[in-house]
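Shown here: the complex without one of its protein chains, the others still in place.
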Amino acid sequence: MTTIAVEHETLSTAQALNRALRDALAEDPTVLVFGEDVGPLGGVFRVTDGLTAEFGEDRCFDTPLAEAGIAGFAVGLAMNGMRPVMEMQFDAFAYPAFEQVVSHIAKMRNRTRGRVELPLVMRVPYAGGIGGVEHHCDSSEAYFAHTPGLHVVAPSNPADAYSLLRDAIASPDPVVFLEPKKLYWAKGDVALRSGREPGIGTAVVRRQGTDATLIAYGSSVPVAIEAAEVAARDGRSLQVVDLRSLVPFDDATVCGAVESTGRAVVVAEAAGFASVASEIAARVGERCFHSLSAPVRRVTGFDIPYPPPKLEHLQLPSVDRILDAVDDLQWEDA
Amino acid sequence: MTTIAVEHETLSTAQALNRALRDALAEDPTVLVFGEDVGPLGGVFRVTDGLTAEFGEDRCFDTPLAEAGIAGFAVGLAMNGMRPVMEMQFDAFAYPAFEQVVSHIAKMRNRTRGRVELPLVMRVPYAGGIGGVEHHCDSSEAYFAHTPGLHVVAPSNPADAYSLLRDAIASPDPVVFLEPKKLYWAKGDVALRSGREPGIGTAVVRRQGTDATLIAYGSSVPVAIEAAEVAARDGRSLQVVDLRSLVPFDDATVCGAVESTGRAVVVAEAAGFASVASEIAARVGERCFHSLSAPVRRVTGFDIPYPPPKLEHLQLPSVDRILDAVDDLQWEDA
Amino acid sequence: MLLDPDGRPTAAGKGSLPDAEALLRGLAGMIAARRFNEQAGVLVRQGRLAVYPSSYGQEACQVAAAQVLADGDWLFPTYRDTAAAVARGVDPVEVLGLLKGDWHSGYDPYERNVAPLTTPLATQLPHAVGVAHAARLRGTRTVVLAMCGDGATSEGDFHEALNFAAVFRAPVVFFVQNNQYAISVPLARQSAAPSLAHKGVGYGIPGEHVDGNDLAALLDVLSRAVDRARTGAGPQLVEGRTYRIQAHTNADDATRYRSDDEVTEWAAKDPIARLETYLRAEGILDDTRAAAFAGAAEEVAHRTRDGINRDVEPNPDDLFRFVYAEPTPQLVEQLAMVRDELSREEGHR
Partner (left out) sequence: MLLDPDGRPTAAGKGSLPDAEALLRGLAGMIAARRFNEQAGVLVRQGRLAVYPSSYGQEACQVAAAQVLADGDWLFPTYRDTAAAVARGVDPVEVLGLLKGDWHSGYDPYERNVAPLTTPLATQLPHAVGVAHAARLRGTRTVVLAMCGDGATSEGDFHEALNFAAVFRAPVVFFVQNNQYAISVPLARQSAAPSLAHKGVGYGIPGEHVDGNDLAALLDVLSRAVDRARTGAGPQLVEGRTYRIQAHTNADDATRYRSDDEVTEWAAKDPIARLETYLRAEGILDDTRAAAFAGAAEEVAHRTRDGINRDVEPNPDDLFRFVYAEPTPQLVEQLAMVRDELSREEGHR
């Protein structure tokens, strides 16, 4: 399929997502947007702002307050010809839907030998850094990434937010779409388009560098880039890989980047134990072993419940923690 | 606290678990056992056989069929002085309780600064190898191990089944207790006891070896041991570590073992991506980097939904797959 | 109740029985369903099926659920409802695919609009609402009949599905087969409500209970519910009161939790005998026709036996083919690993 970039606009991430939904609703009458407060209110982050007014109650609507119900309803809609895009209001409020996600959304295609496909998207505002109270700042990607049958993506900027969401809606497979809450208000240039390109599954090198590779995704990408900028002032050249897609995983780009530098630090907000960061470190260790001059380091959230606002700065991977990890990469051997 | 081993008996894993529940119910009047079909039927695996008859309806009882309800009910019971031991009938049927597990069971102590503790146990028959149909063979440990605030244990034999379950019930913290279904009928010598020892958190070297270390837990331990036996016939000496506890993780034993051999293979049934096996590989890579003569290899389930009975043998880590991975450990360099 | 356990029309039954043709179809269906249940039981004992949850004794519910639907309608069975799927026209061998262990769903759900049989209880109910709502949005007059057991009504998904259906006025009929047990757990431990049909009240959904061993009554109540849903009047809840005559599955030991007397009492209310008595008394059924029904049932049993006894070599590639529309790079690698392993094994032989 071809992509026709129609125009460029400067948008915040939330606006880019809104635009992606609007363009998808306009292009494909089977696209439906629903969830809690996504109708007249336009979503608590205003990602669905104006959609009910523009496309009517049948296309963008509020549901009863029940996440398993929302996810199960989406399964049925998708079974019967629709492309549902459901919103979970916050990361932790997707957990009631977990059974539906793991036992049905992830398994339906496989169960039916490809006869029933579920082209649905579950949008999840995720991660912290916004001073949110308990249950409003979880990084839940490991739960989804560990579950075979789901695609899991996380944009790190408005342009990717737009294009990945278009791709996710166009995908014949269920996509868990993680929206970094703290980037909702960040602005950037967005290439709008019609049609789609095969976007899910490709990582991108955001910044070239020669000394070590930072591997990040979603909300951690801007921090990694900032760390690379600071390091550059100190004469250390850090490369930054933005995964964009956690599943599928772009081994080629990641391994290429790590092999070119011989050192790697994985950066992610989620608690580190048995996480996506673990996976990245394990893969890089397995695949790039002989290129590595130092162990792969992980800078992640600690293995604690997400802290209250007054303490969250300590949980989030910071420029300092990233640079500390880089410093640890046994440079004496270099 | 001291442990008094009172007698030894030869028991199957299911019997050992039954005995642990019986001894705990007898010793502590606040212990309650409940779930679906755990009463008169004695559980679909007979782990609770005879408990209602012996201790009465108030101590071991059936609940309505609702796993979130069961888990939430357990939270309340524990808040009010009880030590609930709940059964989830099969691994995949614990998913409806996920919200309660992640958002409350794992977080209550931390939320309340230690004022409210939840000394509860969630028993989950897990993993495959029994020809079970869809949803009856999931390995769900990664979901729990990734969630801070839970202890996660998995015995690999009747003796540990007994002692770990006694420890889990005695623990002041919530424990997810994973019972490898295919080992329910395996018999072994069990040391019964009163009192408790600090058992949760220690791995054990099940078999000494010098060439490479196999790291396994739960249902994969017997396979790892068998692989080591086969390898020994071919002149290769494999060490086997049985984790027993996934959280807390016994870094000292694992790293000690890997450092002594310089090579490691992680064995686990769950889909490999972002799993406990990933964590082990990542940790070993981070902590034992300079002792490693080869990359850490993982032998895990593939990243697919658990297969139907006719194909499950391909999904399960087999002796052959383990030995293939061992063969891959770049012995030419040795 | 329209027909009493002895096959006599009740006061309510007089005048409002479904027509003879429908009753004959139903009887034929039940006879086939009973034979199917028996055959599957034999196949389990022979080790050809891993497990079988039998609907023996519940054949009226099984058949009525299929019979009241039009062609384009959808049936959402629960894991025990293999006989209902067969009654709806799904190939009996394919229906048993899950329980034979060949694949998770043996049949194409779109062929007869029968959702896959899966085991997580009540989880299919929200799907049914979604299918029904999509049908409305698409302007079709499809009705969805969604089945579950008494035990499944305790799950949160039951609640959320009924509530969604009510709020969206989705054309769904929820049909609870109350067979008195959830494995070993009796109804009284499941619900303290006067009836499961009362559960409709909290959603603003009409609830009705009906003798689940009385095919005539089931056809009557379910057809009206389906018709009502089709006109856009919204969902309905129907409780059919029946009994699981056999153990939960072959792996279960029902003597641990219920008495023989109880089983005997319910066996006397058999749905097939009851209807057959009535139809014979009315002269609607004669021996020739009865023999034809038995023959047709035998044919289904024969096909089932044959199909299940014919083993198809499982294809390892299938493990990776259907996880995504396109396999991820990771799956491509893993498939290569499996093929490599198998080809080396092959070499060893």
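Letters A, B and C name the chains as they come in the text, with residue numbers starting at 1 for each one.
Just so we're on the same page, contacts are C-beta pairs under 8 Å (C-beta built on N, C-alpha and C of every residue); 3 or more make two chains touch, one makes a residue touch a chain.
Given the structure is predicted, the values throughout are model-derived calculations rather than measurements.
Novice: Just one of B:R22, B:R123, B:H136 or B:H151 touches the chain that is missing; which is it?
Specialist: B:H151
Novice: For the chain left off this view, which of B:Y162, B:F177 or B:F249 is in contact with it?
Specialist: B:F249
Novice: Based on the whole complex, identify which of C:L24, C:A193 or C:A273 touches the chain you can't see.
Specialist: Of the candidates C:L24, C:A193 or C:A273, C:A193 is in touch with the missing chain.
Novice: Taking the full complex into account, find the residue in B:A16, B:C60, B:L77 or B:A271 that is in contact with the omitted chain.
Specialist: Counting the whole complex, the residue in contact with the absent chain is B:L77.
Novice: Provide the residue numbers of chain B that touch the chain removed from this figure.
Specialist: 32, 58, 63-64, 66, 68-69, 71-82, 84, 96, 99-100, 103-104, 107-117, 148-149, 151, 171-173, 201, 247-252
Novice: Give me the chain A residues in contact with the hidden chain, please.
Specialist: Answer for chain A: residues 36-37, 39-42, 44, 62-69, 92-93, 95-96, 131-136, 273, 302-305, 307-311, 314-315, 320-321, 324 touch the chain left out.
Novice: Considering the whole complex, not just the chains shown, which residues of chain C touch the missing one?
Specialist: Contacting residues on chain C, toward the hidden partner: 154-160, 163, 166-167, 169, 188-194, 198-205, 234.
The rule is simple: only the chains that are shown with their structure count from here on.
Novice: From the centre of chain C, which other chain's Cα mean sits the farthest off?
Specialist: Greatest centre separation from chain C goes to chain A.
Novice: Please tell me the distance, in whole Å, between the geometric centres of chain A and chain C computed from their C-alpha atoms.
Specialist: Centre-to-centre distance between chain A and chain C: 40 Å.
Novice: Report, in whole Å, the distance between the mean C-alpha point of chain A and the mean C-alpha point of chain B.
Specialist: Inter-chain centre distance comes to 31 Å.
Novice: Return the distance between the CA-based centres of chain B and chain C, expressed in whole Å.
Specialist: 36
Novice: Multi-chain contacts only, two chains or more: what residues does chain B have there?
Specialist: In chain B, 68, 92, 95-96, 134-135, 273, 302-305 touch at least two other chains.
Novice: Find every residue in chain C that makes contact with two or more other chains and list them.
Specialist: 103-104, 118, 120, 156-157, 318, 323, 328, 330
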